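Left out: one protein chain. Kept in place: all the others.
Showing subunit A:
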Amino acid sequence: MAQLVGPLRKELADSLSSCRVLVVGAGGIGCELLKNLVLTGFKNIEVIDLDTIDVSNLNRQFLFQKKHVGKSKAQVAKESVLRFCPSANITAYHDSIMNPDYNVEFFRNFQLVMNALDNRAARNHVNRMCLAADIPLIESGTAGYLGQVTVIKKGQTECYECQPKPTQKTFPGCTIRNTPSEPIHCIVWAKYLFNQLFGEEDADQEVSPDTADPEVAWNPADAAARATASNKDGDIKRVSTKEWARSTGYDPVKLFNKVQLFKDDIMYLLTMDKLWKKRKAPLPLDWTEIHQLESSQEEAFGTGLKDQQVLGVQGYAQLFHRSVETLRSQLIEKGEGAELVWDKDDPPAMDFVTAAANLRMNVFSMNMKSRFDVKSMAGNIIPAIATTNAVIAGLIVLEALKTLNSDFDQCRTVNLQCCSFHVGVIGLVQILTLAVFAFDCLRNVFPVIGPSVQVSMKTTSVSNNNKFLSDFGIRNGSRLQADDFLQDYTLLVNLIHSEELEKDVEFEVVGDAPDKAPVSSVPEEGKNIANGNKDSAQPSTSSKAAAEDDDVLIVDSDEEPSSSTMETSLESSNRKRKHHDADTDDAASKRKRLDQQPADDDEDIIALD
């Protein structure tokens, strides 16, 4: 007869009390998860979160109270849990999981990692670290009434990045600048305007009319002509929005009348008559005219939230005026060369976007939106409640119990070969050259005959390429994709920067080679070139230098946060790159062969979109 400890069989209860788990995130899911873990019997828990507590968290992050607003989530969560379970052994980190201090060795301390995150960059990162450390990961997420839980275990299930994830929606520049048709276009425009006026100017965030819009021209040749013209003119005549604003002393009325805010630039847009053949034309607003109109009855406060009111044009014009003045003061206070960063929770910044977006909506005959609605869209707010998080966190723990029992077939994910093969440490991306990377490093997995590289759509020859990986924008955490010419096999390589390799070691390979050997029509010849891979030797190259084995490396840039010091040390299976002399003739002869290859190697590159 089984022995029970509470609801659990004794063996399970015992294994729980000795196991160590990591919870990444102490927010909506994290609070519920910590509570479930300790009540279930987990004793050793580490929790990490970089965030502090906000009042809007309190409707669901129940370990926090109003008095904790501003404090570290991880820290307060730990303290709250200890109050009902003092015997729990909890370590809290007020830090980002992407900090290189949390290296593979750190992850290897745990039997299980559970994500409770709200952004893709961190999820990708934890995914890669768990794969590198070979620790099971339970991934989860919630939004509104929906949520999901997935178990990720290297070699048993897909990883988080095996399936492509939809990227955030973006809008074409001409829609934002010339022909907005939905409130979101006006809101995006207003945020761009904020940056142009008060923040970091970005060439991709232009707010003025776009003369290069292909729709503007009556014939294509005209469009091309306009495009070149505007580029030329731009350098000479056009003054940046910010400089112009400064020159007027950020006069709200001048801003209003000029910057597409609502008069001059609108009138300029109107001259692009083709745009308005099939669309309703924008109606410019003039500051003085607005205020001469009888003030329209503002909608009664009524029973809604103050923020849910929709004002009239005058109301938003006034809001615009007030917010510009406040933001101007903020800029002055910050001093010379200051820049403001837009934040939905900063009232004047939010007021500015509300006002500017609504005025633009009015110009383009759209129904205006309340501050409440604008804030949702501008701030990408995801509605959230306690119950969804409670359910998901409950499911996470149930999956955790199965995982610890190694019941992967009971887990919810599909068994697929994972996408990733890791090249673990690339010591110092500033030092490793492209040539060495392509020839020596990748050769461990893949015979590389005449690789060429496509970096941001530009093809670069690899032979004798002494440019450093970092010159191509490759950095810690970058992911590269290698395809063989026949697109038969795709290899995803995660690069992790390290400064802690042994002397003379330029890189280390972590992880298993892929099962499938690339297609090769040449017989095995000469020396085994594999550098200590577990797998059997890859066929070496032959003098035939078959064109079909060309590889293309594509640099895939990830959204990495701006804060990242470039240090990660990895402990991997000890594979060292042999010294050149040890590699002997094979390397030398191969290189020689390749040097002789014609430059039209490049023709064999597979085009990227």
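Here is the rule we go by: contacts are C-beta pairs under 8 Å (C-beta built on N, C-alpha and C of every residue); 3 or more make two chains touch, one makes a residue touch a chain; residues count from 1.
Note that in this section contacts and distances are computed from a predicted model.
Undergrad: Can you pick, from "Myb family transcription factor APL", "Protein transport protein Sec24A", "SUMO-activating enzyme subunit 1" or "Protein TSSC1", the UniProt name of the chain not shown?
TA: Protein name of the absent chain (UniProt record): "SUMO-activating enzyme subunit 1".
Undergrad: With the full complex in mind, choose from A:I176, A:I266, A:L285 or A:A384 the residue touching the hidden chain.
TA: A:A384
Undergrad: Name, in rising order, the residues on subunit A that touch the hidden chain in the full complex.
TA: Residues in contact with the chain left out: 1-9, 32, 35-36, 39-40, 55-56, 58-60, 62, 65-66, 83-86, 144-145, 181-183, 277-281, 303-308, 372, 376, 381-391, 393-399, 412.
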